[in-house]
Structure formats: C-alpha cells, structure tokens
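Right, I'll just put the structure down here and ask away after.
Note that this complex is displayed minus one protein chain, with the remaining chains in position.
The first chain written gets the first letter, and so on, giving A and B; residue counts start at 1 in each chain.
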Amino acid sequence: MKIAVVRFPGSNCDADAYHAARAAGADVTYVWHRSTDLEGADVVVLPGGFSYGDYLRPGAIARFSPVMRAVAEHARSGGPVLGICNGFQILCEAQLLPGTLARNFGLSFVCRPVTVRVESDATPFTARYRVGQELRLPVAHGDGRYVADDATLDRLERGGRVVFRYAGDNPNGAMRDIAGIASEERNVVGMMPHPERAVETLLGSTDGAAVFALAGVAAGV
Amino acid sequence: MTARSRPGDPAITSELVRRHGLNPEEFDRIVAILGREPTYVELGIFSALWSEHCSYKHSRAVLKTLPTTGPQVLQGPGENAGVLRIGDGWAVAFKMESHNHPSAVEPYQGAATGVGGILRDIFTMGARPIALLDSLRFGSLDSPRQRYLCHGVVRGIGDYGNCVGVPTVAGDVVFDPAYEGNPLVNAMCVGLLREEELIRAAAAGPGNPIIVVGARTGRDGIHGAAFASEALAEGTEARRPQVQVGDPFTEKLLIEASLELIASGHIVAIQDMGAAGLTSSSAEMAARGGVGVELDARRVPTREDGMTPYEVLLSESQERMLVVAERGSEQAVEAIARKWELESAVVGRVTDDGLYRVRWGDEVVAEIPGRSLVEGVPARRPEAVEGEAAQARRARPMPPTADRDLGDALERLLDLPTIASKRWVYEQYDTSVQANTVRGPGGDAAVLRVRGTTLGLALTAGSSGRYVWLDPYEGGKAAVAEAARNIAVTGARPLGVTDCLNFGDPEKPDVFYQFREACRGIADACRALETPVTGGNVSFYNESPSGAVLPTPMIGMVGVLADVTTCVPAAFRTTGDALVVLGRCRGELGGSQYLSMVTGETFGAPPSVNLAAERALVAFLVDAAERRLLASAHDVSEGGLAVALVESAVGAAPALGFDVDLSAYARDVAADAALFGEDQARAVVTVDPRHLAALTALAVQHGVPATMVGTVGPVGAAVRVVVRDRRLERPIARLREIYERAVPRRMAGAEGGLPAAAGG
Partner (left out) sequence: MRRYRGRVRVMPRAGLLDPQGHAVEQALGALGFTGVGRVRVGRTLEIALEADSEQEVRERLREMCERLVANPVTEDFTIDAVEAGP
C-alpha cells in the first residue's frame, strides 16, 4: 500500500505525515505540487502548513496547483484522500469537500491538545476507531472554524459524513462542533486536528496513529 | 580605477557624517584608510559596518572575557551561530538576537522579522531549524500601549513561526514599568545538523560567483543597523516608513532551498543578508575568508524602480540570502532556487586583491580595503562607574513585612502577569509542528527529541533584569544559574549558552558598568557550569525619554539528555508522592517579586549565587533523572518556593493539591521570607515514596541539601503550607483560576489596528 504526501510550497507538516504513515507500515512518497500524477499511490494525504503562505485565503492558491487535477481524479474514482488542517482547507477550496474553514472565532491562532470524538467509522481513515471513541489530538490553526449553510450541515449529519466532532473544548467556534467531515462517498476526509502529531507515547498521545493504519485499503474502496 | 561619487550624491559634510552615526575620529580613520574622502556610497557602507550593531565597538573587549571553548564546541563566536556537539554525530546550531527597536516602532512586523532573521542565522549553518524561543519584556499591562505592543509582538512571532513550521517551544515574558518606552523582543532559534554538514560563512576561491537568492530588494529599513544603535528618541516616529515587512512563506522556501544548496555541494558559503543587508553580508563573508569581493549592485533584482547603489547596498529587505558558489555552478544554484520558486541573480565574484569593490554597471562606486570594514573600527573604551543610586538601592534595608496574610500574598503574586501563566501567549504559537516536542511551554525548559536517536534536547531562554539592576555581577551569575537549573530539572545536562545582552547607552558610565559586571558574572557562571558562550548579540541604546531599561542579559541555553525517555516533567504526577526541596533556605527577599508587591519598589541586594552549590544541584538533578528517581522537578525562581509549588500543582491535569510543613526547612527564617524569598540553587522535586531513601542518599553524595517537606495531592484538594505558627490554605482550583486568568483578563480587547494574521 502506497501513500503519497503532497508537498505544496509552504507545506510544513509534510514530514510529520510522512513519518506517521511510515510508522504505520506504509510505503510513503512525497509528491511535489507541480507533479501531474500521483506516482501510483493508493492513498493521498494533503498535509498541514501554509501553502502559499495562506495569502488571500488558506488553500485558495494551492487548489490550482497542477497536482490537484490528479487528486480530484483520484477522489472521483473512489481513492482515499485525507486533508489535514491546511489540507482540509485546500480540499474545501477545491470543492472536493463542502463548506469552508473560516477565521477562528477568537481571531487568534490556537495550538493546544483538544478532545475529538469519532462520529463515523465508515471512512478509510477512521475504520480502526469506534464511533464515540474520544481522541486526544493537537490543533494548530488560525482558520479552523468549519462553516456551511444549514442545508449542507443537515445533509452532512444525515449522511453520517461528520467524521470528527470537538468534545467539550471547541477551539475555533466551528459550527456544530465539527472537526472533520467526509465526502459523499466517504473516501475524501478533511480534519483540522493533527493526527500525525499524536502517534507516539513520547509526544503525549498515540490516538492519531490509527488514522494512518490503512493496510488493506486499496484504490477504489 | 578608484571609486567616484555619482551625480546627485550629497556632498560629504560633517553633518552628513554625523547623521551616519560616525564620530569625527571615525571619519578621520576612514579618510586615512582610503587615502581620500569617501564617496557617499562608501560612507553608507562604513556607517553600517562600523555601527555598534555590526562592529561591537563598545563591547568587543568585554565579550572577549567570556569563556567560549569546550570539547562540545564545534563552532564558537564569530559565525552566524554557535554549534555544539550533542552526540551520535549530531550537533545543534543556536543563537539569540534582539529586535527591540523595530518592535517598538511596529510590534507585529518588528517581531516577525526578528524571528525571520534568527531563523536565517541557523539554516545558513547547514542546520534545519527545529525550535524557536522568545524572551519578551514589556511595561505594565495596565497601559493600553503596552497591551498593544504585547498583542502585536506575540501575533508577529506566532504568524511567522507558525507559517514557516518551526515550533515555538519556550521563552519568558516579564512586565516591568522599566520597559515602558522600549520593549525587548529577543528571539532564539535552534537547528539540528550532522556534524559533517556544518558550513561556515567564509568566502573563498577567487573567481567564484556571488549570488543573491530570495526576495527582491526594496527600500526597506535603509540604515536599520545604524538605527538599532541609537536610543529611541522623539524623532523616531518620522523614520517609520523604513519598517521592514516579513514574508514567512518566502522564508519557508528559503529554508528548503538553502538546505538543498548546502547539501548539493555547489556552494562555498552562505549568509543571511540581515542588518545592513548586502553590504554587511558580503563584507563579513569576505573578511572571514581573507579575500576580496567585487559586486555589481545594478544586478541585484529590485522591487522598486530607480533605486540607487546606496539603497541597494544598504537595504534590509527580508528573506534574502547571499551565496558564494563554486565556479561553474551558477546554473545548478539557479535551478535549485527556481525549484523552490525563488529568484536568484549572480551579482559579483570573489577576488584575490582583498578589496571590497562595488560597481554600478561600469562605474566603481566603492573601493575599500575589505578587512578595514570589519576590523578597522576604532574600539571605544567607555568609562564604567557604578552609580550612587545603584549602590543606594542595593544597600537599602529590608522593611518589616512579616505580618501579612500569606494566602493573600500568594494570590496577589499569582496574579502578577510576570509570574502568572503565559498560556495566552504560547497557545498562539504552534508548539508541536515537526512532531518532536516532548515538553512544550509552561514548564522550565522545553524538551525535544532528536528523531532517529535516543537523544533529547532541553532549551530555555530568559533573565532576571531586576537582579542585574540591583547587582550586575550577582545578577549576571543568576541569569546563567537559573538557565542551568531550568535545563537540569528536566534531567538534561547543560551544554552551552547564547546570550543577548540588552543594555542602555554604553557611553553612560553607570550603564557600561552594568554591562561589564554582568558579563563578568556570566563568564564566571559559565565557567563554573561548563557552558561556554558560543555566540549571541549585544543590544545597546535600549533607552527612551523615560530612561534606560533594566539591564537584561538574556541567556539562552541548550542541554542534552542521553535518553529522552528519562526526561522529568515540571508538574506533579501522583497523589502521595513525597515533596522534597533541594537547596538551603536563606529567606532572601532583596529584589524579589514579593518585596516589590508589598512596597511598590525594587531594592535590596538580590539573592546571592553560590556557583559551587549551583553546580552540585545541576549534577544531582541530571544524575537523579538518569536513575529515574524523580516524578517531577521544578526550579525555584521568581515568587519563591510558594509559587514554584503552586506551578507544579496547577501544571498537573487535573490540578493536584499539596500539604507542606516548612517549619524545619525554614528554621531561622520568617514565614513570608521562607515562602517568597528567591534564594538561588533550589528546586522542588517529587518522588515516589519508595525511592525517597535512594534520592536522599544520592543528594548526600552530591552535597545537595534535600529536605522532605510534605506530600502531593489529592486531585482538586487544597494547598496547605505551615511554617511554625503561620498557615496558608487555599483551594487549588482557586489558585489555578487566578494563575490562568491574570494575563487573558488584562489582554481582553487589546486587539486593534493590526494586519490580518494568516492561519493554516
């Protein structure tokens, strides 16, 4: 099983995602944003960071990178795609996920560990969790407030597409405490917390490791 | 062909020379070096390189007295950053630098560009930046202006560090009216490299091309280096347009491009175009390599039309690097830059004539013996005399304080922003990116693991300006001793120091006395603790119309853990653990936060520093951690033992109470002095009762006094302290609330007029 970690100019959690996926036993490769294919990867990770400095809007410029055409194609054909933090923002800008990530309610960047509840185990990235399981994961973002219109939110809820919800401490004011969502086919997942920073006891939590335990997942889940 | 002035250049008058910050003696020296009057461009070049910021003309003789060597030192002072070996072939590059004056004028950009500059000093050594630290000083948060400055500086540091993906893991923030007109913003960066990857910024190889990589050059901060060497005067407002704007996105690309360039083997040397821009970077690289350079300033890519050679040479536009490449590697260098979406341009060559020559197309606009720029400045030997006021405030007797309610005093101390939790600050920083942060902010020192090894790094930065103000020598010692304790309580062995010496106007004898004596204290402490100083920065002229800041020699320290899993937290861990105080109780209240809180003034002799006791304490803490005897360990510093205990208690999640009897420990000391005295060489540790005997025996072996004073816990319970007939009792939840709310409560609504922050 091969995971591609896409690097945009300004990505800065690319190495963390790479190491987390490697630790989970995957064959991992970096794909530069100018690439027009995914080098045969089964799973795509869009890592966190500040692609293009987040200038204009987070993800607004990165969505036009050449690689995004291949990512969209991969997603359309059912391939698993995970966007973490800035990756989530890019997926929303690229309209591979609905809604948007707005400036945090408190207007400040916020970095701290939060508790996140797993709301769906029906995605490739949460298949190894139980619904209702609480995870301790760090957040680190300035624009993490999930916003969508009511109809979209209801559609997400009804379709079981809310994947993660903040439990207790909502660090950014996200609507309905949403921390992560999935596409209609549930193969594309975006999340604001950083599972790749929570894969070792030494660093305080291993709760994120199972996100990357994708053995058995192949293109076209 | 000698250098000529250009049409339109101003005439070289004594007024112009003065405005360039050069005194008549220095100007005469320049004329003697050149054998003629300088051109306007040359005057600008000398002005920049002979400024205090670049030349250390006031401080050089004193800095030479600092210890700089040791088996761990791979690179001492004189390079972009110092480098220490940490084991297994790994090394760390680290340095601290000030950005005080730019931050006073524009807090957001001033702080942001300070972070950008210190990052570049690290990755130009071939090291990947893995951590940032910041030591900040502001006036009282009761003033709207200070809240604005604090808000802007924190946001600026956060936006820059967060965007480049380097975690901000430690530092300190102190609020004191003495910093009212002149905040201190000191940023430290730590980078990791393999020993064999070290690259030095020495130009070599006549004929080798000199290449600018990164952002275009605009009219930013022209004469910033000279500006940093001047006290902030009323007229400073008029200089505002010269502020520089940071671009962390470009910086991130520069990090990647520079590390790839270094790894490629195509380059000989690389340096940040920092203060005084192209001029200082090229002159310093040439001087280190003992070669000459020839630049064509017209080839430098500019952001604005109509820039003059003077402006191109002295611009402080950010996110630019100067590279000396191997001859014939021009295209390879350009290809790497382009891959990272950066511009590059060949702007000159290394020469063998030792001259610093600048062309503007066919014209020669400057031609100066290169060495004279870096070494030719006449040293100043300022007078150093301790002021009478300083002697008087140190000698002033302690007033009676003992009958105060201890619980109320503790609560008021925890509400002081200097002592209170800095969560409001550090939660705006990405503290965990790169996934190496074992212990982030909020404890004594941060601890990072070194991926792929068992090694851990402990990092800290700070200083007590109050102690230095009262007694520069003891204060200098205390700054180093506290840094070493911060490192050692995590279980790490202190390895080396970078310093950032913030003082007032060195031409004032009392200021220079403070500087010289503080450095003597730092030197003695660094020798005793075997932590050589490998680099740093001097920032003079930290004055405003209201006077000089507290003399604040910031100490950044790096320590190493052989096995990062032995690292010890600052927070209590388990109910029932035994509480042990290390070090003696003397009840020293001089210069303490408690004394200032009670009297409204800072005076008295600051706590004396016994370097042998500090050394023993450090050795003991490292030994005990390696044997895994400690459940927690926390340094005793500002606010004394009581504050240290509460910090360890509220740091636990959930908070733990404690029950302590200090009657025996503080036998001959008044209750308030026992609780709030800031006696040095102390730490509070907790230990599983089963290990208590082993710990006590180890303490005896190291000659460290260890007194069991009580027990930890339970969760959510009260804090109880008894000193003979005096009692203090408070619910931990209440103390936690005060400690956590003190800063956010004051900062509420401080935002305003700041540029939008980016956030990913």
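In this text, a residue touches a chain if its C-beta (ideal position, glycine included) is under 8 Å from a C-beta of that chain, and two chains touch if they have at least 3 such contacts.
Computed from a predicted model, the values in this text were never measured in an experiment.
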item	value
Chains in view that touch the one left out, judged over the entire complex	A, B
Touching residue (missing chain; options B:197, B:247, B:543 or B:623)	B:247
Absent-chain contact - pick from B:43, B:202 or B:215	B:215
Sole contact to the chain not displayed, among B:318, B:418 or B:686	B:318
Touch list for chain B against the chain that is not drawn	105-106, 108-109, 215, 218-220, 240-241, 243-247, 249-250, 303-304, 317-318, 341, 752-756
Contact footprint on chain A, counting only the chain that is left out	52-53, 55-56, 61, 64
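Everything below uses one rule, namely that only the chains that are shown with their structure count from here on.
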item	value
Contact set on chain B toward chain A in their complex	155, 158-159, 162-165, 247-250, 252-253, 340-341, 426-438, 449, 451, 564-565, 751, 757-760
Touching residues (chain side chain A, partner chain B) in the complex	9-10, 12-13, 15-16, 19-20, 48-55, 58, 85-86, 89, 103-104, 107-112, 138, 140-144, 194, 196-197, 199-200, 202-204
